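With one protein chain withheld, the remaining protein chains of the complex are depicted in position.
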Amino acid sequence: MWRRFGDVAFAAVVAVVVTLEAVPLAFLTWTLLGRLVGASGGPPVGAVLLGAVTSLGVGLVMLTVYLLAYQYVSERRAAERAERRRAWVERWLRVLYGSAPEPAAAPGRDAVEALLDVRETLRGADAARVMALLARYGVGAELERRVLNGGTSSRLEALDALARSRIPEAMPTLIFAIGDPERVVQVAAVRAAARTLAAIEDPGERERLAERVVRALGRSRLPFGVREEVLLLADDAAPSLVGAVLGDEATSSSSLRAALDAVARLQLLVFADQVVGCLDHEDPEVRAAALRAAARTGLLPPHAHASVLAALEDPVEFIRIHATAAARLLPRERALVALWERLGDPSWWVRRQASESLAALGPAGLAELGRAAETHPDRYGRDMAAQALRDHVVELVEAVRA
Amino acid sequence: MSSILAIEDDWTVGLVLEHVLQTAGHEVTIVRGIADGKGALSEDGYDLILLDLNLPDGNGFELLRSIREDLGRRTPIVVLSGMRQEETVVRGLKLGADDYVAKPFSPPELLARVERWVRR
Partner (left out) sequence: MNSLERLFVAYQLAVIGYFAILNLIYSVLAFVGLRTVIVYSRELSDVSLKDLLEREVFKPVSILVPAYNEEKSIVASVRSFLKLHYPRFEVVVVSDGSTDATLERLIDAFALVEDPRVWSRRLPTEPIRRVLRSLRHPNLVVVDKENGGKSDALNAAIDLARYPLIAPVDADSVLDAQAILRASRLFVEDDSVIAVGGTIRPLNGAVVEGGRPTELRMPRGWLERLQIVEYARAFFLGRAGWTRFGTVLIISGAFGLFRRDAVVRAGGFWRGTVGEDMELVMRLHREHIRAGLPHRVVFSPDPICWTEVPSDLGTLRRQRNRWHRGLWTNLWRHRSMLLNPRYGRVGMVAVPYFWLFEALAPVIEVTGFLVFVAALLLGALEPGLLWLFLALAVLHGMLLSQVAAGVEAMLLQRYPRPSDRVRLLAAAFLEFLGFHQLLTLERFVATFQAATGRRGWGTMRRVGIPG
């Protein structure tokens, strides 16, 4: 989206230009003020004005020259860098797959970027060789140093590079950076930590680091969306992270929700018990997330039925919506009865979910929908059932054929 | 000596594919988008198609479906994508892909899979 080349230089130029503007203007204001109160002496207004105009003029010329030069230089540079990076990618590939020797000296920035690009695409033994190369040139250590010192933009760049390189040794630094006061740095650090965690092979190591990441997340005030993103970014390490969250006594509602959502999205059936445990949580958002997870994973053991039935009557609308989604997992007869009732729920979304759940129950559910379309006491329930039948006409046809 | 078409917009991945496949003796053509992909496929000369799903000018699934249904090609298609969710994989296979390799990928594994499909 943006060229990073020269942006700080440009900010410096703008700062100079703005000063060239501000100082004469301040002086002008001062001079006029003096004239107003009758103070004599001091330079005539005309001279001050001329000075201000000249100053601005100089600033303008400076800026224009800079911009023209920048256009030319950045264009050339961009082309050169792309070419250099491509050449380096090819060279690294020859080192990996051909017989080219590893560069003796620490390679420059473009070379490191190219190596990170290669790292990004590989897995397995070849990736391990890239990691060895990165270690040989001390790339990880350098990046960690930049994360700990430097301005925001430099830290963000380093965190992005660490996210791509996935160097396990950098985890402590990343975990530390999750506690950074700046939110954008926190988010970048947490993303890098998730990606690095995903590349750690040893399960024990992964569990241990997952717990530390989760604790760091808990201390931060990152919102639910980021927590969820972390869990999803962690790929194979997601179960470790989710396990750490669900197993932690002091875990926040926000993290719990994220973990439950990850269970739903990634189909982590191994956490069925913990999901059930959250069905009675005091926080309605957590209860809803647990219901959603149960509905998505399709696991609802018998001792959880009571919670779901209770949730169907919950005064909070979104709880009822998710409970209605999970209701299809209840024993057949109870499910049909509960969903029939929900068709008459005052909330449009609950009614809609009820009809969807019925449709998902196969021929028995469709038959119930058919009955509801004709004889349900609630008018809106009848409308909703009829609409669902139209939507699921394909399933209906197949059910009739079978 | 087979001819492989890779529809992939990330040029690092493209370079890696070139290296790996060409070293193994296959001919590789890389195109960077759906439009170019359709253009390349107008002549049916490829023994295998490697398809990325996240392309800049459109939906990879759509192209997959189009190759199987509109063009009616039986060329083996291996999806090479960073999207690893179960639903995505299933959808790809249902739309007609023969195999699904997640990114980041292991080159020896990719090569083995490619050669298996090309042998048939």
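Every chain is named by a letter (A and B) in the order it is written, and numbering of its residues begins at 1.
Everything below uses one rule, namely that a contact is a pair of C-beta atoms (placed from the backbone, for glycine too) under 8 Å apart; a residue touches a chain by one contact, two chains touch by 3 or more.
Predicted model, so just to flag it, every value in this text is computed and none were measured.
Using the definition of touch stated at the top, determine which of A:85, A:146, A:191 or A:392 touches the missing chain.
Reading the full complex, the residue touching the unseen chain is A:191.
Looking at A:91, A:164 or A:392, which makes contact with the chain not pictured?
From the options A:91, A:164 or A:392, the contact with the absent chain belongs to A:164.
Based on the whole complex, identify which of B:83, B:97 or B:110 touches the chain you can't see.
B:83
What does the interface between chain A and the hidden chain look like in terms of residue numbers?
Touch with the absent chain occurs at residues 1-4, 6-8, 10-11, 13-15, 17-18, 21-22, 25-26, 28-29, 32-33, 35-36, 38, 45-46, 49-50, 52-53, 56-57, 59-60, 63-64, 66-68, 70-72, 74-75, 120, 152-153, 156-157, 160, 163-164, 183-184, 187-188, 191, 195, 223-226, 228-229, 232-233, 265, 348-349, 380, 383-384, 387.
In the complete complex, the non-displayed chain touches which residues of chain B?
On the side of chain B, residues 35, 54, 56-58, 81-85 touch the unshown chain.
Going forward, only the chains that are shown with their structure count from here on.
Applying the document's contact rule, which stretches of chain B touch chain A when the two form their complex?
The contact residues of chain B facing chain A are 10-13, 15-16, 19-20, 23, 84-86, 103-109.
In their complex, what parts of chain A are in touch with chain B?
Of all residues in chain A, those touching chain B are 86, 89-90, 93, 97, 114, 117-118, 120-127, 235, 265-267.
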